[in-house]
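Shown here: the complex without one of its protein chains, the others still in place.
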Amino acid sequence: MGISLGYHQYGKAECHLVHVDRSTPVHTITDVTVTSQLIGDFADTHLTGSNAHVIATDTQKNTVYALARKHGVGTPEDFGLLLARYFVDGFEQVTGSRQEVNLDHWDRIVTSEGPHDHAFRKAGSEVRTCVVTKHGAAETVISGLSGLVVLKSTGSEFHGFPDVPYTSLVETDDRILATAVSARWRYIGTDVDWDKSFTSIRRILVEKFALTHSLSLQQTLYTMGEAALQAHPELAEIRFSMPNKHHFLVDLEKWGMDNPNEVWYAADRPYGLIESAIVRDDAPPAGTVWEGITGFA
Amino acid sequence: MGISLGYHQYGKAECHLVHVDRSTPVHTITDVTVTSQLIGDFADTHLTGSNAHVIATDTQKNTVYALARKHGVGTPEDFGLLLARYFVDGFEQVTGSRQEVNLDHWDRIVTSEGPHDHAFRKAGSEVRTCVVTKHGAAETVISGLSGLVVLKSTGSEFHGFPDVPYTSLVETDDRILATAVSARWRYIGTDVDWDKSFTSIRRILVEKFALTHSLSLQQTLYTMGEAALQAHPELAEIRFSMPNKHHFLVDLEKWGMDNPNEVWYAADRPYGLIESAIVRDDAPPAGTVWEGITGFA
Amino acid sequence: MGISLGYHQYGKAECHLVHVDRSTPVHTITDVTVTSQLIGDFADTHLTGSNAHVIATDTQKNTVYALARKHGVGTPEDFGLLLARYFVDGFEQVTGSRQEVNLDHWDRIVTSEGPHDHAFRKAGSEVRTCVVTKHGAAETVISGLSGLVVLKSTGSEFHGFPDVPYTSLVETDDRILATAVSARWRYIGTDVDWDKSFTSIRRILVEKFALTHSLSLQQTLYTMGEAALQAHPELAEIRFSMPNKHHFLVDLEKWGMDNPNEVWYAADRPYGLIESAIVRDDAPPAGTVWEGITGFA
Partner (left out) sequence: MGISLGYHQYGKAECHLVHVDRSTPVHTITDVTVTSQLIGDFADTHLTGSNAHVIATDTQKNTVYALARKHGVGTPEDFGLLLARYFVDGFEQVTGSRQEVNLDHWDRIVTSEGPHDHAFRKAGSEVRTCVVTKHGAAETVISGLSGLVVLKSTGSEFHGFPDVPYTSLVETDDRILATAVSARWRYIGTDVDWDKSFTSIRRILVEKFALTHSLSLQQTLYTMGEAALQAHPELAEIRFSMPNKHHFLVDLEKWGMDNPNEVWYAADRPYGLIESAIVRDDAPPAGTVWEGITGFA
């Protein structure tokens, strides 16, 4: 009937780093937020307060900036792998590492004089996400995106659901469909052209959302994921967490007015929530790498 | 030594409305969040709880949606004026109104088949803002934008400040300059092509931020505002509230590494904050219309 | 037809400072967030980029921490006055200053061994606010609180409002009344026992909210403010910005169930918004000190 220490990891969260490539007068910037975590033999600090094995979280932060200077940042995936390998390969007490690298997008500003050498505008709230997990030699990369908010003003139906108790929703063959796509996809290996994969998968997701005539948000979601897996054999699976951002048609009949799907109230809460995985049947199993990633059960 | 009711206004805040123009198969959507407030003879409800004069805030909300159905939304400025006039002209006890109409931007999705008829992507977190104030016949329109995050990776200096007590900042002739532009400009009248003005002013602000070699954020700010006023005689003034989003060069010397302005730590708080107005000398005075607009003293 | 610089102020926003009084083994902590702004002769940095007059915002931040070491923090009002006087009295180019000092509350932790000497729990999200404005010798202190969320489960009615177009709200003699009180009060002078005033005013606001049988949120608000002014002759006025946080009774009739004010849906947006001032008739006028304080028109 003992009590003992179970799984544990620790590190520095949300190190916000902007890297400027000044190798030519036309600068490029890379804006990442890194959460570094180490896994390994850290029982002592829990049980006795001895920190002899503890690589300070402050040191982890310094390492993020120092390795960015030494090697550049590159893609989130490459930077996450660089950090994970540095820690796991370099320290005996570190048996694993989890590196989360989220990238904010910036667009180059175009003025009347053309694209500007060193002025940028933040592109929005969409984030490119990446979680690298390394346990010993086993490395897993989960990439994704969040905050991709999309809406269709028609081309969405919802009907045929059973009239179980407490059902009052009216069937419709024309509604607004809106969601904020959070998607994460697990790669089979690490020999991948990360930027090329990301760009193509994102394009497929947006295109399938737009082109699918929707009978349910689940159907749209599946179509998006299936197409991504079909086009990208390097993917083992893709998971979605997609809110149904409800838009309710405003009832104006009591004042003698119709409302032919023109004026909508955009609601905040509650909201529908669809969480589904699309998997490649012969892909290697995920193990525990999805744990700790919220909203992707 | 009496105590009495002073200035008061009331209404419904943040009515989120999405209007779909379905007049052709190529839909357009207008996404606004409206805060409607009424000013007038509402002392009774404060003093006795009699609501005989009170146009319910629920009614104000319904009116927002009903007038959107009747007249469409159009520009934030036109919709704000429509609502303000409806309330002030239509009800004896209403002597004034404040209508805040904030617009979220959406881009049409482009697929491999071309621009989509009815699929859209939210453009980001930048918001087009508008506050219409009407007191009797006097109408004032203040338009603006917020959440325009911009950054220059060079072309920014900061030096020559006095070495007063508690000064430790080091002078620099090359730093990152980053800010989130919040700007609001007051129009002289209401006979304005609102979309044309907005688009041009926004373009000027972005262009001047990019093209100005900066000796201080204040200088950049003034250059932006001056150019907007010069190009737009319909403006009485423009006010800015601009954080200096600090990026600190990471010191890697202790580990024998240089850092020639490549690796930066992007800090959250505290941050610099510059609030300045640029005014046209012969413009009509603002009166009290700026009160209640945060961060624009 | 010239264009010129109008009102301007600048400084460092949100310096988060925790002061520990260790003069006895029983520590006390003071947790404030300070925004320091200077007003004065800063046209040059706008017009030419010359910073010869500019007390760097970094220096303002350092001053906040240094003066906290020299003098302690004490009340937000005293600390704001200390900072404003330091800058206005100490620098020729500084003619005015605005110091915003917001205080977070912490409670001492009580264990089985009694009140702990040096362990604390954050008391919640309620904030004690303070804005000190100094123009030359003229000093104004506006204190307040925000985030005080209160609710009455009965004892609130709303009826008697006119049936104007687009009215559909049903009259009620029993509803939930909930709000998040934001209140700010202006003192007549600066010779005040700040903690004593704050504690008493807060107690009055909470008590009047609870004890007033409400016919409208406006009536409740006025009762709260009137009582504060009556008990505190040191106040010139008090202003409120209070959302009506709607709770809607869930209609269960369609499933044969009643709902005698037991089960409510707590809505987010839109919400009612009541903004009103209660003033002492013979108090000195406010001038411009309320500008830039959001939601207090």
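Each chain carries a letter (A, B and C) given by its place in the written order, and its residues are counted from 1.
As a working rule, contacts are C-beta pairs under 8 Å (C-beta built on N, C-alpha and C of every residue); 3 or more make two chains touch, one makes a residue touch a chain.
In this text the structure is predicted, and so the values were computed from the model without any measurement.
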item: Touching residue (missing chain; options A:Val192, A:Leu229 or A:Ala266); value: A:Leu229
item: Listed residues C:Gly74, C:Gly96 or C:Gly155, member touching the removed chain; value: C:Gly155
item: Of B:His159, B:Lys196 or B:Arg269, the residue in touch with the unshown chain; value: B:Arg269
item: Residues of chain C in contact with the chain not shown; value: 15-22, 27, 29, 31, 65-66, 68-70, 106, 109, 111-113, 116, 118-126, 148-155, 176, 206-207, 209-211, 247, 250, 252, 255, 257, 259-268
item: Residues from chain B at the interface with the omitted partner, ascending; value: 165-166, 168, 254-255, 268-269
item: Residues belonging to chain A that touch the chain removed from view; value: 1-16, 35, 37, 42, 45-59, 61-63, 66, 91, 98, 158-162, 164-169, 214-216, 218-219, 221-222, 226, 229-230, 237, 239, 243-244, 269-282, 288, 290-297
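Note that in this section only the chains that are shown with their structure count from here on.
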item: Interface with the most contact pairs, given as the two chains involved; value: B-C
item: Averaged-CA centre spacing for the pair chain C and chain A, given as whole angstrom; value: 37
item: Separation of chain A from chain B, taking each centre as the mean of its C-alpha atoms, in whole Å; value: 30
item: Intercentroid distance (Cα basis), chain C paired with chain B, Å; value: 23
item: For chain C, residues contacting two or more additional chains; value: 165-166, 168, 269
